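Take a look at the structure set out below.
Missing here is one protein chain; the remaining ones are kept as they sit in the complex.
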Amino acid sequence: MANDNSSDGSPKRSRLMGIFWSLLFLAVPVLGVAVFIVAPWYDIWLPKDVSEHGKAIDGLFMFILALTGVVFIATEVLLFWFLWKYDAASATGPAKYIHGSHAVEVIWTIIPAATLLFLAIYQMNTWADVKMRRPAMAASVEVVGRQFEWRLRYPGRDGTLGTPDDLFLVNDLHVPADEDFLVQLKSMDVLHSFFIPNLRIKQDAVPGMKIPVWFKATENGEYDIVCAELCGWGHYKMKGRVTVESRADFERWLEKMYAQQEATQPEPLSGADGAAVALTQ
Amino acid sequence: MKSQSQIVSRTLVGHHSAWAVIACSISLLMCVSGCGSTPAAWFRPNMVEATKQRLTPDQEQQVSTVMLAMFGTPDAPVALPETGLDEAKLQLAAGPVHSDIVGRKNGLYREHCAHCHGVTGDGLGPTAAFLNPYPRDYRPGVFKFKSTERADKPTHEDLVRILHNGIPGTSMPSFALLSPPKVEALVEYVKYLSIRGETEIALMRAFFELDDEAQGKLPETREFLVDEVLTPVTEKWKTAADALIAVPEMASDLDLAASIAKGKELFYGDKANCVKCHGPTALGDGQANDYDDWNKAIVEVSKEVKSGLERAGETSTSGMDSEALAEHRGQLAWLDKFGRVLDGGDALRPRTIQPRNLRHGIYRGGRRPLDLYYRIHAGINGAPMPAAKGTVPPEEIWHIVNYVRSLPYELDGELGADRPMVAKDRF
Partner (left out) sequence: MSTATASTTLSPDRVSQSLPPARKARPVAEFLSTYVFSKDHKVIGLQFLFSTLLWFLVGGLLALAVRWQVAWPWSDVPVLGKLFAQQGGQMAPEFYTMLFTMHATVMIFLVIIPILAGAFGNFLIPLMIGADDMAFPTLNMLSYWFMWPAFFAFGASFFVEGGAASSGWTSYPPLSTNVASSPGAGMGQTLWLVGLTLVGVSSMLGSVNYMTTIILMRAPGMTMFRLPMTIWAMFITAILQAFALPVLTAAGFMQLTDRTLGTGFFSPEGNIVNNAMQATGGGQPLLWQHLFWFYSHPAVYIMILPAMGMVSDIMTTFARKPLFGYRPMVYSIAGIAGLGFIVWGHHMFISGMNPALGITFMVSTMMIALPSAVKTFNWLGTIWGGRIQFTTAMLFALSFVSMFIIGGLSGIFMAATPVDIFIHDTYFIVAHFHYVLFAGTAMGVWAGIYYWFPKMFGRTMNEFWGKVHFFLTFIFLNGTFFTMHILGAVGFPRRLADAYHYETFHHLQPLNAFMTYCAIGMVATQIIFAINFFWSMFNGPIAGRNPWNANTLEWTAPSPPGHGNFDFQPVVYRGPYEYSVPGVEKDHLMQTDPPNAAEAAAAAAAHG
């Protein structure tokens, strides 16, 4: 006879409560998996990837999702099963008096250890590609984070940053498609973080440091630049846009922006895409 | 012996009163927190001007009522036809932000601008006090960066350009990524707030002109309010495009190096006298004890209040007749009110204005040669930067422009022989 600490009355009611609680815990893996399956239908999932290394990153994400998903389902279902089966209200004998099992401990230490170590080693190459193997090229643009904007500086016709023909822009980054692109990331004041979700890149901009960020964009389009490190009250406002376009369009746009920058006579305003902004009076 | 914890648990309250205490605290909490929602936003009256004009509470009330009729509320703006403003665009910018309605149709100003520029456009939003420089107060109707002569209003395009480019070197961001209709709506709303602010100031100043017959009340006739008060304000906006600065072409065969050398002479010379404020090193370390117009206004009234208090303190009240005594007391009350207005939320602590550090390569009004020409030719309205118009011929202004544009790239060797960094990266 065991002391029953549940304050429920009859054994039948106790069993019903046990079933209820077990099912509540079963809801965790069921609903958990359901959320991850349903979300992509509502377009709540990884954003479109338009970068070369993005495939590796997304692949790793999905691989880890699958692995953790399996473990998640297994452990949570096991939890449910034990709660269901070993309810005191439906138990016939005493609990198993066992302090553990050396063999089992070894197994469930070695297997996760090997898996985790494998995971770590498997990813080193991708990390090195994205963060360590910088392409040997001059910087394509200098991006300076500032409260609360992204100041851009293209090298201009002479191809060198820091000369009078540099092109200065704000928040409007253009990138030629299918080419290596190297950003020199700086910050003028506090920490910012240069995050382009669709290109799967993110790098903190640290004042006092010049950090290279590189990628290759594979598809034309307009994508967001988001600031991903708290930089003050306007952190949410640090929205930029990156436009990926063909090399020819990119050159044309550069020329147009440069001509605007050098204007000595009044001319109509150009929008972010280079087209004239239609003004009404 | 009872344990201390047992004593603790039994000492305070009895059995049933525990319930009462808990129930009361919850209901008290709910009452105090105010289950009702906050009232709608309202336009803050220009208390600095009202106090400066020594308006009585009745007069302040009259101004508020007239303003409400002429311009409406932050949620429901009114644009009289004489203003030339498009009420549909104002609707888009006005009102509270409704983020839960995707594709919402209004609230733009409050979403993007109000926390710095204030709901009233008075530069007194909650974030304003923490910014350097302070956000613009539209109410005097003065704008710095434009393509028109110094004393004139900006054109529509000028304002669009500011929203588009932001103001580099300040907290004003670029709104280039907003769609053009939204930018248009915001520009219209800024004009609306500016016209509203100027009209309010004009109304407050009009009390001074009243004769005794009016008994301290403004005539509430269309003739007075619209023709005499409103129209002078809106006319300036409508004729802004007529005051465009005429910019001569820069010679296409210009020898840049020679132009820069000539510009340098002018920079250091007496005609333009740039070094007086920008400093001989162009680092902006010339004189630094001047104010822009908005801060200067506060400085002046603060001085007036301070000296008024000193004088009032020195005046002895003995031997005053009742009329003089009443006047003296009235003066003290007015000084006290003004002091409270200046220290409260109606004014920001004045800051001196820094002449621009030209070695940075950050140009607030735009970096095009054209923009620099505008700044030098007309100076900066509202700031101590004087107009070179009249003293420096137009072609020579181009030389100064070219020199200024070369300043960030001047090799540091010019200033110190053995530091070969570009000035821009050094300073």
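Order of writing sets the chain letters: A and B. Residues in each chain are counted from 1.
Keep in mind that, in the parts below, contacts are C-beta pairs under 8 Å (C-beta built on N, C-alpha and C of every residue); 3 or more make two chains touch, one makes a residue touch a chain.
Since we're looking at a predicted model, the values are computed, not measured.
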| item | value |
| --- | --- |
| Which of A:Glu52, A:Asp87, A:Asp180 or A:Asp249 contacts the chain that the document leaves out | A:Asp87 |
| Omitted-chain contact residue, chosen from B:Met47, B:Ala114 or B:Leu218 | B:Ala114 |
| Contact set of chain A toward the excluded chain (per top definition) | 1-7, 17-18, 21, 24-25, 28, 31-32, 35-36, 39, 42-47, 56-57, 60-61, 64-65, 67-68, 71-72, 75-76, 78-79, 82-83, 86-88, 91, 94-102, 104-105, 108-109, 112-113, 116-117, 119-121, 123-124, 126-128, 130-132, 147, 188-191, 193, 195, 197, 200-204, 206-209, 211, 224, 226-237, 239 |
| Chain B residues that touch the omitted chain in the full complex | 1-10, 13-15, 18-19, 22, 26, 33-34, 37-42, 44, 74-75, 96-100, 102, 107, 110-111, 114-115, 119, 125-127, 129-133, 169-171 |
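To be clear about the criterion, only the chains that are shown with their structure count from here on.
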| item | value |
| --- | --- |
| Interfacial residue positions of chain B with respect to chain A in the complex | 127, 130, 147, 156-157, 160-161, 164-166, 168, 171, 173-174, 176-177, 180, 183-184, 244, 247, 249-250, 361, 367-370, 373, 398, 405-406, 409, 422, 424-425 |
| Parts of chain A lying in touch with chain B, wherever the complex brings them together | 147-149, 151, 162-164, 168, 170-172, 233-234, 237, 239-241, 260-266, 268-269, 271-272, 277-281 |
